[in-house]
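Have a look at the structure below, then the notes.
Removed from the display is one protein chain of the complex; every other protein chain stays in position.
Right after this comes chain A.
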Amino acid sequence: MTWRIDWRASFGVLGTILTYLALTMLVPLMVSVVYMEDIWVFILSIIITVFIGLGLKRLDPDPDLGPQEALLLVSLAWIAAPIVGTIPFLLAGIGTDSTIGLQTGSFNALTTSVVNALFESTSGFTTTGATVLGDISLEQHSHAVLMWRQLTQWLGGMGIIVLMIAILPEVAVNGAELMRSEAPGPELQKLTPKIAETARALWIIYFGFTVLLVVILYGLHVAGLALGIELAPNMNLYNAVAHAFTTLPTGGFSPKADSIAAFSAIVQWVIIPFMVIAGVNFALFWHVIRGEAELLYKNSEFRTYAGLLAALFAVLAFLLFGGAVPKTDPGGVTNGATENALRQAAFQIGSLMNSTGYATADFAEWAEGGTEAQFVLLFAMFVGGSAGSTGGGVKVIRWLVVMKAIRRELYTSARPDVVQPVRLGGDVVDEDAIRGILVFTLLYLALFLFAAVFIMLDSARIGVNLTVLESVSASLATIGNIGPGFGKLGPFGNYLFFSDASKLLMVGLMWFGRLEIVPVLSLFVVGVSDSS
């Protein structure tokens, strides 16, 4: 029996998905109408996207997805969505000096601009938040284009496929297989017997939290105006929506060059708990809503996640209060300043551990007073969010299993006859699952290291000398869907200076980091070994 895959079916469903994805561009279109900018860009983008979608649909009008076709579809969807996502960027940038706009001056300029747009769009859909925008400002880009950039993160956070399963019956047929491939973490938790209902429940919770954040942020703004005090002077409705769109998916994009540092302290405090929420398994909230709140604190992953957050926060707050970092701008003085030290520590840990990537202090500058505070952040970046959250990274549950498996190996090497299953909160973890998690974690680390070396060498080739911390953080920030790194890649820097080759590698890393699909890689492996 030979291994074959009905790729037409996958492309057929992909066509449907793209057609509906075009509808999401109605949101920036509305923004463009309100601000009377770039209206034609979004109308044209919608037409092009629908056209591509309908074209692909013709490949297989009546697609029948098997498990392998489902896997292929998920990987394709996550390539196609960022590609389609570049259309508004490229169109809107024609004739401007936008770094992601289509440049037709020379072949080099053309490819670089396309790669840049793809990088930005992938960074959006994968909720990474790394940017190649040279100038993040409303002078350079329209409100609508920047809103589209925010929206890509919101769509990618809970997952485009999950969204499509929730609304499209034809995708829901093989939904469980699709969702398993897209959901972050080692396994899929079905909340209801019907997968479409599970998908809907997750999206509704996600949507609910987003609306809640918009209401609080804009409420502060309005309340501040009404009372005549400076509560949240910059948080107008546009900014409130834009930032809610990138907080819940642990994205990190901001239409402000200064990220969250552009807003008042109270806005920063409000955003912290929402970043923390975004790193929690959304299935747990579903249980909480149904009155099973005890499942939340009984969940061993949640407890570890909360414990690690608290521990890292305490260490960083102690370092900042003790004066480990100099005065930064933005960020201010933390030495001996209680509120600011607590806020900067909580915000940076909350942002980096679960891979959001917002910043309220330029931690790239923290190295000047000694690198210990930066290393706390680096450690946090390795942890990641929880399975079933919108966060990136290796995920807390994998580290838990890896640690427990290592402890078990050490114990049984001394007493080989002891039979000791690995347990998570009382439940036994299947040996196959442990092997899968170990392989994934190892693959993740291997890719991360390989990419760090590649980025360093490739940058040296084009005459940019990176420090070890810079190249390591470039690799980690993209594979972990985090966004900002250290040095030149700091929260207020960008990824513009990398070569096209490095940028394309990072696009691949972001894709792998978001989808975590070992099975997709296995599709390639099986395909290659069969054809040879």
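Couple of notes before you dig in:
Just so it is clear, contacts are C-beta pairs under 8 Å (C-beta built on N, C-alpha and C of every residue); 3 or more make two chains touch, one makes a residue touch a chain; residues count from 1.
Criterion: contacts and distances are computed from a predicted model.
Name of the non-displayed chain as stated in its UniProt record, restricted to "YeaH/YhbH family protein", "Trk system potassium transporter TrkA", "Stage V sporulation protein R-like protein" or "Molybdate/tungstate import ATP-binding protein WtpC": "Trk system potassium transporter TrkA". In the complete complex, the hidden chain is touched by one of A:K298, A:R423 or A:R461, namely A:R423.
Listed by residue number, the positions of chain A touching the unshown chain are 415, 417-421, 423, 426, 428.
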